[in-house]
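Part of the complex only, each chain left as placed.
Chain IDs A and B follow the sequence of writing; residue 1 opens each chain.
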Amino acid sequence: MSDYKTVQALKQIDSQIAAPFRGIFILRRKTVKTARTGNPFLSIEIGDSGGSFNANCFDGTPVYEALVEASEGSIVRIAGKTEYYQDRFSPKLQAAEVIEASEAEAEGVLSQLVEIPPEPEEELWADIVAAIAAIEHPQLQETVQRVMDETATQFRTSTAAINMHHAYRHGLLEHTTHMVRACRALLPLYPQVDPDLAIAGIILHDIGKLEEYEGDFAAKVSRIGTLQGHVVLGFRTVRKAAIQCKLNADLTERLEHIILSHQGEKEWGAAAMAATPEAVFVSMIDNLDAKMGMVQRVLRNTPEGEQFSEYLMGLQTRVLLTPPDKT
Amino acid sequence: MSDYKTVQALKQIDSQIAAPFRGIFILRRKTVKTARTGNPFLSIEIGDSGGSFNANCFDGTPVYEALVEASEGSIVRIAGKTEYYQDRFSPKLQAAEVIEASEAEAEGVLSQLVEIPPEPEEELWADIVAAIAAIEHPQLQETVQRVMDETATQFRTSTAAINMHHAYRHGLLEHTTHMVRACRALLPLYPQVDPDLAIAGIILHDIGKLEEYEGDFAAKVSRIGTLQGHVVLGFRTVRKAAIQCKLNADLTERLEHIILSHQGEKEWGAAAMAATPEAVFVSMIDNLDAKMGMVQRVLRNTPEGEQFSEYLMGLQTRVLLTPPDKT
């Protein structure tokens, strides 16, 4: 275990003591303010997956210099001393440094910083790779592959949502892989569904989210996300790749239709109602895995001993957390 | 091929000719009216899966005697002569006889009378039997088995709905079996779901429909169906069996909860929102197979050469019927 303290650990230190500490955190918010002296200072919020705290960094200090150019969502290594002001944890920061995600991973603290899926990214990704390889229609396979070639890094780390299901790092990859697996399991039961189209549609259905959100560790909706939404953005990406790969007109339309209709209802953002066997199928699997993903997350994250989870908007109820009594 | 004519065949006979014919049909509607003479007569509608026609049967005739006590939804063997009145097909009926479904089946005309699933009833049923056998928890298995023992005949022939998905003979069996298959395919992907509970819940989820509908070949909502609805009726059936089989309290509650919540939304009739992993899972599979069942049916039933189906209320669109161009 590293000697980097988590926010929870820092807050458990006796408030009377000024204890020196080191930590790696996400820079959640950063605002430039003007002090009464007329000089600027930074008001920042930093935190990890277990909590956060505020601090001020005054002009001319090394911490100010280190953070003044940092963007929200950066990872920062901090050194400081614990301190309380007005009963709130307000540590004195002595040094700060923006570091790469890879370094946080190397230090073994990345999973403390942000929530991640229980299954390793590599395993999830391997199933996407295999699913693409199994697409038999050459231009369809090439279309999916081309989109993945251009987006893989982002696709593998992005969240699937800001508020709802799979709303965490690698959430989009996890959700997509789970849908691929569900699709392959169900395809034998619905022979009316073309497997190539269904798999291609699933892998690409949420690809527009890579443009809809921005910010690596503190996702928010981007300009283009506000102006167009992920359904249209995904449609654009898929259409461009399909044209480049000379996918025939019929398959292009059907693939685009899966993207355009996967949200299920117009008020949830669907541009068209699902009207092909594949589009109905993908839309239903999306809904199934989204809801099951909420159940899985809440089972994973709620502290031991609770009978019910908090109320979940997406399920309109609390979830029973205890296992069935199979005696 | 039998010499029984279908309604479509009868209507293709030259309207100028009074051709003698025999046919086996469903008695769809039967109303007793009073003629101007003061005598009663029957106004009936009879038909098969391809159409229907009206006829009057006057007091004292053999046809009147044969049908006056018949209930709507009966199967009748008819002999008559074709005739047209005011440009409408109005055959003269000469003999009529109520027969059993088994006889219609023996004559090989049952599938002309009513829509049935493409897969034989026996195959569909075999998967239910196997799924029950695979439930490991003894009392849970016994609970499902007991309900099936009491309802099997009806369960195997009933429709799953009057208007929406799987709305045809054996439709409930087909929908339930498809859900069982989907469940088994998906269970490895969602280890948080208890397989025994999910399978038991699926087999029993719509069992209340056996009481909600009445009428063998012309389903309508029964008195108890109007007063309680299939969700509560299914809950009663399952609860009674669970108590008789001494299923423990926790499993009983969870099984009941699957029945009570499977409709997904309160306005669709759910008594509670799905709040266990198994209930969310069953509710989502129900929705998936209901929608896919509409797609399958429309692909099966729309005449060759149409590009799109009629508008389907359940999918809020027309369905594209042509296969993808995989060249």
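Operating definition for what follows: a contact is a pair of C-beta atoms (placed from the backbone, for glycine too) under 8 Å apart; a residue touches a chain by one contact, two chains touch by 3 or more.
In this text, all values refer to a predicted model and were calculated from it rather than measured experimentally.
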| item | value |
| --- | --- |
| 2 chains shown - copies of the sequence in the complete complex | 6 |
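The rule we apply is simple: only the chains that are shown with their structure count from here on.
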| item | value |
| --- | --- |
| Between chain B and chain A, distance of the C-alpha-averaged centres to the nearest whole Å | 45 |
| List of chain A residues in touch with chain B within their complex | 137, 178, 181-182, 185-186, 188-190, 192, 194, 196-197, 248-251, 254, 272-278, 280-281, 284-285, 287-288, 291-292, 295-296, 299, 308, 315-320, 323-327 |
